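Left out: one protein chain. Kept in place: all the others.
This part shows subunit A:
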């Protein structure tokens, strides 16, 4: 009797369990249905389109009429021998290094200053952050005037006897022959970097401020008890703790910098001898003004590969630390 009851209860439990399982499954199907439209769109519009761009980059489509005959690596070989593209790569390297470096130094420096029980803290924060709300086009239009060689900031610099030519300067610092171009820091790039740093410093500032707020006061107290000076506390305790934020800022800024287009297009354009040209501007002009679709596609693929070098390891490590 008891045994019978036990089995009955067992089957009942089993039934309930099954029922529960089934319900979950149905809900999970709906969940998949929720996700499916977006996922399919991403597959087509991101991965499918990248594939198609890759295919175009291997074709002969360099006129208004679409010609998808296979060209092999012709377009890539052309680019790497091209004066303009070599200049673009040089400019991108220097732009990226200066831009990321300055955004981090300024953001970190300002956030530390603001974080120290500073009066008017929110006012300062808002002032340094507001350019983040602007468009690169607006920034470009305004800074085009501010760094105009005949006026702008040069009006004040006259006092010191210096008159930089900003984005119209064609000099290359510490240059040496490299392929068809002179490799070195194009002075004109500095002007564009200033505008970009003005716009994006707020980002790293906000990130570092959030990070600093997350460091418990006890930690600083403990370090003080051990006799550490304020400077040592920052160097030995706080900076290492902000490392993950620095990594994030570098990744985000790197991908912005490698694909930058609108700021430079609005501010200086390619410049004389392409001193302020970047792949983004070249791609736009050659594809949509010159109708060299295959060349444009090849530039786009190279840009994507450059970004992927930073992004893919970042995404993979993020996923690992998640699970």
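Here, a residue touches a chain if its C-beta (ideal position, glycine included) is under 8 Å from a C-beta of that chain, and two chains touch if they have at least 3 such contacts; residues count from 1.
One rule holds for everything that comes next: contacts and distances are computed from a predicted model.
Participant: Suppose you had to identify the omitted chain by its UniProt name; would it be "Peptidoglycan D,D-transpeptidase FtsI family protein", "Cytochrome c oxidase subunit I", "Carbohydrate ABC transporter permease" or "2-oxoacid:acceptor oxidoreductase subunit alpha"?
Facilitator: Of the names offered in "Peptidoglycan D,D-transpeptidase FtsI family protein", "Cytochrome c oxidase subunit I", "Carbohydrate ABC transporter permease" or "2-oxoacid:acceptor oxidoreductase subunit alpha", the one UniProt assigns to the missing chain is "Carbohydrate ABC transporter permease".
Participant: Considering the whole complex, which of A:71, A:223 or A:300 touches the chain not shown?
Facilitator: Reading the full complex, the residue touching the unseen chain is A:300.
Participant: Using the document's definition of touch, tell me which of A:134, A:173 or A:219 contacts the absent chain.
Facilitator: Touches the omitted chain: A:134.
Participant: Which of these, A:58, A:71, A:87 or A:114, touches the one chain of the complex that we don't see?
Facilitator: Once the missing chain is taken into account, the touching residue is A:114.
Participant: Residue-wise, where is subunit A in contact with the chain that is not depicted?
Facilitator: 23, 26-28, 30-32, 34-35, 37-39, 41-43, 45-50, 52-53, 56, 110, 113-114, 116, 118, 124, 126-138, 140-146, 148, 150-153, 155-156, 198, 203, 206-207, 210, 248-249, 252, 255, 258-259, 261-262, 265-266, 279-280, 283-284, 287-288, 293, 296-297, 299-301, 303-304, 307, 311-312, 315-316, 318-319, 321-323
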